[in-house]
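Before any comments, here is the structure.
Every protein chain of the complex appears in place save one, which is left out.
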Amino acid sequence: MALVELAGVGKSYNRGAANEVVALRRIDLQVAAGEMLCIQGPSGSGKSTLLAIIACILPPSCGRAVLAGHKIARLPEHFRTRYRRQYVGFVFQNFALIDHLSLLENITLPLLPLGLPPRRREELAEPLLHRFALDHRRSFPAGRLSGGELQRAAIARALINDPPLLVADEPTAHLDSRLTGTVLDLLAGLKREGKTLILSSHDPLVSGHPAIDRVVTVRDGMIVNIAAGGG
Amino acid sequence: MQPMHPIHSFGRIQNILDYALSGLRRKLLKNGTVFAVFALVVFLFASFQLTNRALGELAGRILAAAPDITVQQLQAGRQVGIASDSRQVLQAIFGVRRVDERIWGYYFEPTSGANYTVVGLAASAIPASTSKENSWPGPEAAAIAGGDGSSGRVLLSPGVRRHMGLGERQFFSLYRPDLSLVTFEAVADFPPESDLVTADTILMSLADARDLFAIPAGEVTDLLVTVGNPREIDTIAGKIRELLPGVRVVTRNQILKSYEVVFGWRSGLGNLLLLTALVTFTILAWDKATGLSAEDLREMAILKVLGWQTADLILLRLFESVLVAGGAFAGGYLLAWCHLLYADGLLFRPIFLGWSVLRPTFPLVPSLAGTDLLAVLAISVFPYLCATAVPAWRAAVVPADSVL
Amino acid sequence: MLLNPWAIVLLVTAGGSLFLVGGSLRTAVRVLRHWQPGSDSARQIDLENQTWLAALLVEYGLILQLVSLFLLLLAADNFSRVLVGAMCATGAFLANPYGIPALFMKMAGLFFSGYWLVAHRLDLSSEHLPLTRAKFVALLLLAPLVAVDSGLTAAYLLNLSPEIITSCCGVLFAPGGAADGYNLLEPMAAPLLLSLFYGLGGLLFAVGLFLFRRPPQPPGRGSLLADIAFACGQLLFFSLSLVVITVVISPYVYAMPNHRCPFDLLAGEYGHIGYPLYLSLLATCFAGSSAAVAAVCRHLPGLAGPAFRYRRAALRFSLVMLPLFLLIASWSPAFYLLAGGER
Partner (left out) sequence: MGAMSRKAMERVAPAGRLASRLAGRPSSRLLVLLAFFLLATLFVVREQGRCRQEQEGRIGIARSVVASLGLSDLALASEARYTRHPLASDPLVVGMDHPGAVDRFPSTLFWAPPR
């Protein structure tokens, strides 16, 4: 069964206002569970908007969107948040860590509204810190981490809820090629564990990675090409 | 549609509270300022209210011993002397235990601007000295008036003695209306405990007071009626009014009620003045709360993307407001309490004492009244929460995609 | 008597309620005009956000309403010491024609905003937000209620005039007349009232238990009618209880056969028994009657589950509070009779 199903999805910002902008038109896309997908396209092509819709951050303006069997179009915001909390880990392009909180606090932020006590939160974060080699940085304020550490922390935070789907917006945009390789290998490892991954990137290094199953090319808010990836 | 991690509602509240607390600590300067100003406003409110209440209760408890009925003559709407003969009329009323004559008036001291209250009572009106503790008069009071005639001996309040500069001397003189001098001998002082009612009082015999004020014989200022059965006071007051038209009849109950109104009115006026301080503060708080920094908004948006609901964020903001307001309320009230308990209401005492030259000294004890607490809470914390509701909501509904 | 501290407190809270409801009213008008479920237009997103604000404001308003209800009771008790002829809060309320209506208006506002919040919670638990429109129509009704309540409170305070002794030379005040609270309600037949009280209480308990035990019913008129009848019974019980407390129970608490006052129960002299008494009554009747709100909504899309769960929880709560209330209410008379007091 497909984890993500988009049919005829469109999105325009500021609908009904004078400065209406159409970002996506009639997107049809299905992502199966366990797949690793790369969405590529020039900046401004609508990649981020597409990811935001899949991650239940933005409501689509029209069309049918289903995540894990739940219809996510035309849904009040608190339901979208509920599904996002449950099914999606999101990695921001700019990492979006809160500078004044420690790394550990940043990573466990999604667990706070679930009511988990600090000890349990730490237990959940422990394996992730270890896996992403962040153990020694756990009590550092996020503002003092290096770029690679920030990126790993952002991925760890997205995984803390153990979501089936990981959505990453330009996960390698701020990294050099060596770090890019490391991060991609990490993501490929997640795929092997059964996670579904959707990445966006305009970096050929990403789309060419052997773990990528399919490469979707987006231009001017439309899917222009779907090709098999390196995997 | 079971969430993967079930939500523990108590843990959720505790976590959000934790987050709010660390947020408050991080912006210590800003929140500390709001807290301090708020606590100050609550402190002023509560001090005023506690002082007023302490004084009001004190008055109520002391004046519970006020005369059952006071009878005064009115003429042209103003109080004039009442004929001593009326005493017989009153005495004849069934249920009246005794009737005492009294002369009292002011002695204005032009050089210092002080106003002494002179009370003249017949010796028979002052009860015999009792041996009971916590009671007055002691043995010295018996010496005031050796008989019903003029004795020239008086009782002073310690304040009057100090003000006259008597020191250890016993003799002093006052002027009659015709500027001739009368000499008195101050034999004793009022106990300091009764300063609240006697701070400016000189007690002398009825004949001495009549002489000092040159009041014609057969006239006194008022008649004090003691009634046997307290339940009969109103009935007897009605009878007096019928028997002596043109007199004013004041019962103790009315005295107490009047003081209740006076204190309530004064407290209200004070509250109204302090309300402006509160309004100013609320505007300040509103201003602080609405001016969300870009960094704050980004933080909210990140939290939202990470799965925080609008309700979670509203709760977070609510906690911040409640912690500041609740803490300031508790701190301010405690401070006000200590202000009254240990400093005797230093700040507001002058307001309540008025512009007297002769100031009574008496300790104030705050009293814990749930209704007072609720009133201060309603007037300080709730307006603050109302004022921060809209900013809290505005922060909570920041669109999640704004961080992208 | 606007300079009384209590008057100021009451007016500030009334102003707060007006501000809160006024704020949500603005949202209500916009929602009713522009609400388009499912749309993602800028306006719709703004409106969805605004519904959170409206709910927050009504929640605050509810708390304020509850507090101001107790403030009004306490204030009246305080006024009774100042007003001539008023022996207790009843007298203070009867001092002018606005007192009692203001009190009832506050209670009505409390129930109404409570129901509104129940509807709001139910609304949020469905993906379709099926109640939003109805919710904001209801808000349009709540607003005038609060406005009238504030107006009545202000009118009550404005028209209170304590007789200050100094303004009244030589004239003794008229002895306390009808406004002394001893005869608020003409003494009704106590046995009749008591049997009605306990009868209705027992009936409500039995019906509540039946409704609670019954498995979820298919939406139909019959089961809905049962719920609505139960809610009406609860409201009836609420008013009846107030009468019974005033006429029959309060004299036992005061140990004075002719002192009938529902407000002095709150005073410290009587162990603040009024607080648990009235709060448990309020809880019973509100929870019991709010089950009907859930029952009415349950056929709406997405609400069958949440409505059933809420109704169950509300009924259970009501069933726990009802015996508690009856126990507290019966305590004083029973104690008096058992301890050998003669009737």
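Order of writing sets the labels: A, B and C. Residues in every chain begin at 1.
Note that in this section a residue touches a chain if its C-beta (ideal position, glycine included) is under 8 Å from a C-beta of that chain, and two chains touch if they have at least 3 such contacts.
Just so we're clear, the structure is a prediction, and the values are computed from it rather than from any experiment.
Trainee: Which candidate, B:96, B:250 or B:289, sits in contact with the chain we can't see?
Mentor: Of the candidates B:96, B:250 or B:289, B:250 is in touch with the missing chain.
Trainee: Which of B:201, B:282 or B:388 sits in contact with the chain that's absent?
Mentor: Per the contact definition at the top, the residue touching the missing chain is B:201.
Trainee: For the chain left out of this view, which of B:119, B:154 or B:404 touches it?
Mentor: Looking across B:119, B:154 or B:404, the contact with the absent chain belongs to B:119.
Trainee: When the complex is taken as a whole, what residues of subunit B touch the one chain not shown?
Mentor: 14, 17-18, 21-22, 25, 58-59, 61-67, 70, 72, 77-79, 100, 102, 106, 108, 110, 113-115, 117, 119, 121, 125-127, 130, 133-137, 141, 190-191, 193-201, 203, 222, 224, 250, 255, 258-259, 262, 323, 330, 334, 337-338, 341, 352-358, 360, 362-363, 365-368
One rule holds in what follows: only the chains that are shown with their structure count from here on.
Trainee: Please identify the chain with the largest separation between its CA centroid and the CA centroid of subunit C.
Mentor: Max centre-to-centre separation from subunit C belongs to A.
Trainee: Central chain, going by Cα centroids?
Mentor: Most central by this criterion: C.
Trainee: Let me have the rounded angstrom distance from the C-alpha centre of subunit A over to the C-alpha centre of subunit C, please.
Mentor: 50
Trainee: Roughly how far is subunit B from subunit C, centre to centre by C-alpha average, rounded to an integer in Å?
Mentor: 34
Trainee: Any idea how many Å lie between the Cα centroids of subunit A and subunit B?
Mentor: It comes to 66 Å between the two C-alpha centres.
Trainee: Can you list every residue of subunit B that touches 2 or more other chains, as numbers and ranges?
Mentor: As it turns out, subunit B has residues touching two or more other chains at 310-311.
Trainee: If you look at subunit A, which of its residues touch at least two other chains?
Mentor: Those would be 77-78.
Trainee: Within their complex, state which residues of subunit A touch subunit C.
Mentor: 11, 14-17, 59-61, 73-79
Trainee: Within their complex, state which residues of subunit B touch subunit A.
Mentor: 1, 3-16, 18-19, 26, 298-299, 302-312, 400-401, 403-404
Trainee: Of all residues in subunit C, which touch subunit B in the complex?
Mentor: Per the stated touch rule, the residues are 2-9, 12-13, 16, 19-20, 23, 45, 49, 52-53, 56-57, 60, 64, 67-68, 70-71, 74, 78, 81-82, 84, 162, 164-166, 169-173, 175.
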